[in-house]
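The complex appears here minus one protein chain, its other protein chains still in place.
Now for chain A:
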Amino acid sequence: MSANAHNDAHGHDVHHELGVAHGSMRSYMTGFILSVILTAVPFWLVMSGKIGNPTWTAAIVMAFAVVQIVVHMIYFLHMNFKSEGGWNMLALVFTLIVVGIAMAGSLWVMYHLNTNMMPGAHDMRQML
């Protein structure tokens, strides 16, 4: 790398040097307002019991959480496909896959284990 380019990297492109895109006032405030809404609505839904059906409430609350996590990732953690040449996103996707397998697998296996080990769930005489 030439001396000129090196100076340039130190001179004005500190963000690039740190390897992370920084937000602006506008993006932080957008993220904050969205987060407030995305937090307040699920709390209100559960506390007021506006939707009678708990299953539906749970599904909506979880959907809000997923959206809020994405909002935080974009506006606060400044995730995009370009930072660190895409390696950040690759690490994130890999982690999400592992997390998905671990969570879904644990819940699935343990649910079936619980159901099938329950006394009386199966006819015990069949086993004798």
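In this text, a contact is a pair of C-beta atoms (placed from the backbone, for glycine too) under 8 Å apart; a residue touches a chain by one contact, two chains touch by 3 or more; residues count from 1.
Rule of thumb we're sticking to: contacts and distances are computed from a predicted model.
*Asks:* From the list "Cytochrome bo(3) ubiquinol oxidase subunit 3", "NADH-quinone oxidoreductase subunit L", "M1 family aminopeptidase" or "Adenosine 5'-phosphosulfate reductase", give the UniProt name belonging to the chain omitted from this structure.
*Replies:* "Cytochrome bo(3) ubiquinol oxidase subunit 3"
*Asks:* Please identify, in ascending order, the residues of chain A that touch the omitted chain?
*Replies:* Chain A touches the missing chain through residues 1-2, 6, 9, 14-15, 17-20, 22-25, 28-29, 31-32, 35-36, 39, 42-43, 46-47, 54, 57-58, 61-62, 64-65, 68-69, 72-73, 76-77, 83-84, 87-88, 91-92, 94-95, 98-99, 102-103, 106-107, 110.
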